[in-house]
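A single protein chain has been omitted; all remaining protein chains appear in their positions.
Labels A, B and C are assigned to the chains in the order they are written; within every chain, residues are numbered from 1.
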């Protein structure tokens, strides 16, 4: 018997309004993305993967890398060690303010850039090369294929990443980060430039949904405690200052990236990803938000 | 066959460390509470109620009234109308700052006092008497028994509620609240002084968990959409500035009150309540937090 | 020999561009002011008073009352006692935020409303009636004539003064103000509704400029220490969030009111006042700012 899901996804795809919003253009390499790409992918913890649209087009993972590196840092250092450095509280973060917690100097959570940079620095490694290699290797395992870096996006971001460098130096200045800020930020920018497809993201998300077990290989990549922590933080902090709105309307732990992807993971049930490069004012994919809303409603995926 | 739950709850009760922390003492009526009371109650959507400890001692509902009045306001005015007045984003609210959203003047969410006061004003009623009567009637239906007000607690809070009056006047000043601020705050303080037991709270929470259907009477008191909204907001905003910590460690949508109660509702599964008057620095019941953590772990109640 | 100053003031008056900006309209009584009134007045510590334009038109003193009530509170309670309750640091104060200093709960300075309300409460008096009478009496002495309250402006402001009531209750809530907040705010609103002319303001300012000695009567109304404190606070906090801009461009300690007046006092030299009801976005009189700038430049009145 054939699953009705592929037909449904095609229908969602077809029903999508023509994209509005603009592609991220702070570096030319992102601005060059075809703005009308659209892909939807659903992966279940038992390994079924359903796709529609441009699911094999590669783009950079950007901020969608954050929950996975957070998971890796916890696996390396323990939850307590990571919490001592990065808190888990929701936070608005305006473009021209760097705000760390008053007494501890901790970034408010690992989903904002300051927290993600510090989290990157906590991944084990003899030096920044090894740290990055471990991240790339883990992402490849999660995706089920060998991933690589978009060197042009990396080079372009690296040459203009003053805001991230400001954060790196500030984390060093307040004493909460030990490693060299320039090297850490370089590694973080490199982490954001790893290339994935919409299918990769759905499979990666399905590993979170499945409590750490890879949906295809069946290999345990993360402990249950680690995925629970990552999903919890995605719930309260994953969609930045629209976090509350997202939880009420969509109700799926999620993370978006400026390249136009959004990934979501409903515990025990399903990993999802949508890719469409045009962004709204929050920096989320316009059609990504739309499709997530529709999938949540149609398939009853709201957590509550 | 006998359920093992009662024995388990007795065991949890017995294992609880002697309470630390201090009872709320900003009014003498709260300070007079027996600090060593302890009650645990679990109610399932199909009507089973399990209790241990002082489950029939009455105390004032305080902030645990907020999600239910929010639900009532949405039922009365529609979700869109309520969202136009009160946002759903997490917020830290320090003791000496009143902060409303910059452009809209909206309180950040209905779980902080400013938002709860405004939400109270949105409940339908020809005047403030009727508004309060409708709230009391709805709470009585949710609890499955006729509730009443602790007039001494009300009188005492009302005579010292300068902070809430400050908020009421501010909401009026920025134009987001139409009703008379003194009358609204009076009604809100009265709402907080409704007397409940730990058992009442668990049954009320079970109605949220059950999508709006009362676990005992089987009557539909709230729509599924309304309970989803209330539970979502409890998830991101219910435990104030410890919201992120609560989601990661306990993972049950919850609301606490300064009288020492905490109620929680896991969608589709269970309503819970704990009562123990000694509070931590966040104003949450110390043993309430402890018991919720234990129940979440032992019974696998974490959302993620 | 005739002073050339009157001719100069007439020239400044004539050179003033037609007023732009709108008259304050948050209550109808202020909106009814003739928007094209213009008055300029200069008073020297030795009693010379030069005027041009509508210098005998009465309007309400509004926030220009603040430095004088601050002076009275210090005379009554001592500088140390007042500083324990109200700080002297500059502050931006947005319309929808009430912010008090984190540990002390003190308003940041006596020129913002929160600080002015608290300062009002510090004036000695058996009750709020006596407190107000002492303020009115002192203002009358400073102006050199019997002043009175605009009862219509008072009644109108009092019925709509939710923002000030919010502040009053907050000051009470954090414990920094002892008196009843509703009575204090009532007295403060009444203080703001005292009627003055442009000439009155210049003479009052000249007393500050003259170290506390009245320019006409020669009577010492305030000590040198008290006027120094008032002038210092006017320098750093008198013009709200445009304080730095005012010090650099005009360089005269000053205070403006929403009725369209600005008064200034250059220590040892001169008291000035301008009246023109149309306001800029900061709530300062448009032509008041213009005339002050011109007088500062032409007459070399910049402090630096």
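In this section, contacts are C-beta pairs under 8 Å (C-beta built on N, C-alpha and C of every residue); 3 or more make two chains touch, one makes a residue touch a chain.
None of these values were measured; they are calculated from a predicted model.
I'd like to know which visible chains would be in contact with the absent chain if the whole complex were considered.
A, C
Of C:29, C:87, C:128 or C:200, which residue touches the hidden chain?
Going through C:29, C:87, C:128 or C:200 one by one, C:87 is the residue touching the chain not shown.
Which of these, C:9, C:233 or C:254, touches the one chain of the complex that we don't see?
C:233
Of A:10, A:44, A:99 or A:223, which one is in contact with the hidden chain?
Candidates A:10, A:44, A:99 or A:223; residue touching the omitted chain: A:99.
Of the residues in chain C, which ones touch the absent chain?
Residues of chain C in touch with the missing chain: 87-90, 92, 109, 227-229, 231-233, 235-237, 241-245, 247-248, 251, 253, 267, 302-304.
Please identify, in ascending order, the residues of chain A that touch the omitted chain?
Output for chain A: 94-102, 105, 162-163, 165-170, 172-174, 181.
Quick note on the criterion: only the chains that are shown with their structure count from here on.
Quick one: do these chains touch in a line, a ring, a star, all-to-all (complete), or other?
line
Report, in whole Å, the distance between the mean C-alpha point of chain A and the mean C-alpha point of chain C.
The computed centroid separation for chain A versus chain C comes out at 55 Å.
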